[in-house]
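Have a look at this one.
With one protein chain removed, the remaining protein chains of the complex are shown where they sit.
Labels A, B and C are assigned to the chains in the order they are written; within every chain, residues are numbered from 1.
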Amino acid sequence: MVIDRQARLVEVESWGDYFLFTFYSPEIARQAQPGQFLMIKVSENTQPLLRRPISLHNAEENQLQIFFQVAGTGTRLLSMKKPGESIDLLGPLGKGFSLQPELSGREIFCVGGGRGIAPLYYLARKLRSSGARPVIFYGGRSRTDLPLKNRLQTTGFEVLVSTDDGSDGFPGLVTSLVEAELKKRQPAYLYACGPDPMMEKLAEICRRKNLEAQFSLESIMGCGFGACWGCVRKIRRNGQEKYLKVCQDGPVFPLEEIVWQESNDG
Amino acid sequence: MVIDRQARLVEVESWGDYFLFTFYSPEIARQAQPGQFLMIKVSENTQPLLRRPISLHNAEENQLQIFFQVAGTGTRLLSMKKPGESIDLLGPLGKGFSLQPELSGREIFCVGGGRGIAPLYYLARKLRSSGARPVIFYGGRSRTDLPLKNRLQTTGFEVLVSTDDGSDGFPGLVTSLVEAELKKRQPAYLYACGPDPMMEKLAEICRRKNLEAQFSLESIMGCGFGACWGCVRKIRRNGQEKYLKVCQDGPVFPLEEIVWQESNDG
Amino acid sequence: MVDLSVDLGFLKLKNPVIAASGTFGYGLEFKPFYDLDLLGGFVVKGLYFKPREGNRPPRLVETPGGLINSIGLQGIGVEAFCREILPELAGLKTAVIVNVCGEEEDEYARVAEYLGRHQGIAALELNISCPNVREGGRCPAQSPEATYRTVKKVKRVTSLPLITKLSPNVTDITAVALAAEEAGTEAISLINTLLAMAVDLKTRKPKLGNVMGGLSGPAIKPIAVRMVFQVARSVKVPVIGMGGIFSAEDALEFMMAGAAAVQVGTANFVDPDACLKIIGGLTTWAEAHGLKKIREVTGSLMA
Partner (left out) sequence: MVDLSVDLGFLKLKNPVIAASGTFGYGLEFKPFYDLDLLGGFVVKGLYFKPREGNRPPRLVETPGGLINSIGLQGIGVEAFCREILPELAGLKTAVIVNVCGEEEDEYARVAEYLGRHQGIAALELNISCPNVREGGRCPAQSPEATYRTVKKVKRVTSLPLITKLSPNVTDITAVALAAEEAGTEAISLINTLLAMAVDLKTRKPKLGNVMGGLSGPAIKPIAVRMVFQVARSVKVPVIGMGGIFSAEDALEFMMAGAAAVQVGTANFVDPDACLKIIGGLTTWAEAHGLKKIREVTGSLMA
């Protein structure tokens, strides 16, 4: 965990509301694991006041990547940064995906909805290099919500896309696509990141199919490193339901621990 | 008085902390008078919350000019605007300098300290075109605080400069330069704009020399158009001392009306 | 077409947006910007019986998201107002509300009585909550008893509808609201400013000439929404909410929390046409949400 006040923004790619940033930040890159995130200072003044949590989309040698969608004030300010600027990053934070060694050689589903695809590229790369066979599911509202499709494909991953409006790939929700594929294949594990309704539906599917899974959750965060107790969600652990910190105990939780009723509905 | 939300910033000149902006804003330009000011929106959000008062440095045909120094958050944000951007201007505001017709043909002192030079260029041009002979006094801490010197000279004005550190022109305060010149010439009137201590000293000199004068005052402003009563200064009028609004009753006041003890010392 | 009108019982407004006292001059200052008839209403600057000089400058300080003012109710007094200003407001087709002040409880009644003899006033707003006049920022709205007494005294001398304006500088806002209601106020407006202060490190003096002042603007909105929510659940009279409203969305927050109408203050300084924009924004929002009548928003919070 490092504060890098001078992470240089090296490259910016964008597709409408979606942005892919590449930073030079050797110390954070060295420590990074898939599923971890950064807290990014988006403003010089107090508007907005807090840093913004954004997943690591990739980390390689001295560089980091993030992939984000403009959702409000903070991400809009972030999207306006230009290559060459220095940005204040805090990270890597949280517990990432845990990669079971016994998955080597097996097929693994990585399911991303919308901006939830962000951490899955990094994960898929790690899975592949550890010998597993990731299959990436990438769902969006429309074809313009799948900006990473090419990047994922050209990196050699098997990518199955879905769009709610049918403009690309499977027509319908990404969860339906997963369900359809589960009739044909038997993955050893599932990782997912996306909006709560998608994840809740996936949880139901996994439970039905007895498929083990880890989900990366979102929550509004005050600090990102365990100091404020602001980011909690209800988690079932050791037979008890408690509020655990998404930033420190997560953001990745095993499927069976997540209590969906108490999700952030604000 | 007009809100021009789309005043286009046409040109930016800068010298260190000093900036000369040219706007395209036909409606405000048409109504403008020397000594009036604008309230400028410097931020899209609430930081800072209020507009900033800046004098008209010039108005010609469809264009306006302002000359300002970076003094804090608001002026710094303003200084970062780029040509082509649209800026939200409210103006022209306040009562400007009143130009006595009987001054035609006579010599008139225009004394500016630091950023206080801003409204005097516009005033001097008007004076000249009405037949008077303006002499511009321009004082600064050092030679780098006199960025408009050339502009004033090449426009054909007689310009006398002073610097506190003696790096250009008369060595010392601009008030001392005025005093020295008053030994040689007998101007018919004096106009001034600058920091309070300079103006207070000038007031004393004018009184001693029986020289009529108008001073443009500053004050922290909430609205700029008379709605908040925030900008008042103590003014002696009709034998009574009252708090008058700098934005509406001023910013220009005749020398004899200004009560110096009650100046903004916050 | 969305119906923006709201009915406060004693007063129908063409829309729920009222310009707040002390931020709208005597109304006339805003005529260059738009037709005042477009407003739900406006409240003129607070009036004492006599003219007042107000507080020593500096009178304004900006703070993060906020503004502290210590104007101290500088103004022309009620007689000059009725003589010089009121005739100029005659004929306006919007609710002209007069903000009534007093050094002590009896002065409120004197001012109200004087105003009651004139035409063209839709309601009085009792400003028992200004932090800028008495020593230490104290005001009647900080005590349920003083609130009750003051409202009662004013009720006795005027038949004009009363809106009692509460102070946020209290332990229990609902107790004060209930006292005002019991004394017969027709409506409650809140919040006035929060007592605040800023220090100038260079001079080592308070930044305001009067040492303390009242904080307004977006910074105080969350406190104001909370108080409106609490008061609206406690009283039966309509509640007019304010504090940091800069957009239609802000206004809607107050309405959902229970406000029948809203007032817009500090925003008028930044955007002289802020009220108009907010009125426009309400229509847009209502249309986007298939709402026919804006008044249905009031108290619609699910909590």
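FYI, a residue touches a chain if its C-beta (ideal position, glycine included) is under 8 Å from a C-beta of that chain, and two chains touch if they have at least 3 such contacts.
What you see is a predicted model, and the numbers here were worked out from it, not measured in a lab.
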item	value
Residue among C:A219, C:V235 or C:I294 that touches the chain left out of view	C:A219
Hidden partner chain, touching residue among C:V44, C:L60, C:V98 or C:A196	C:A196
Hidden-chain contact residue, picked from the options C:I68, C:C130 or C:V231	C:I68
Residue numbers in subunit C that touch the chain omitted from display	61, 63-66, 68, 136, 142-143, 169-172, 194-199, 201, 203-206, 211-212, 215, 217-223, 225-226, 229-230, 244, 249, 252-253, 256-257, 285, 300-303
Interface with the undisplayed chain - residues on subunit A	1, 3, 41, 46-51, 90, 219-223, 225-233, 242-243, 262, 264-266
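The working rule: only the chains that are shown with their structure count from here on.
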item	value
Centre distance in Å when subunit A and subunit B are each reduced to the mean of their C-alpha atoms	55
Chain centre separation in whole Å, for subunit C relative to subunit A (CA means)	47
Chain centre separation (subunit B, subunit C; CA means) in Å	36
Residues of subunit C whose C-beta touches two or more other chains	64-65
Sequence positions of subunit A contacting 2 or more other chains	45-47
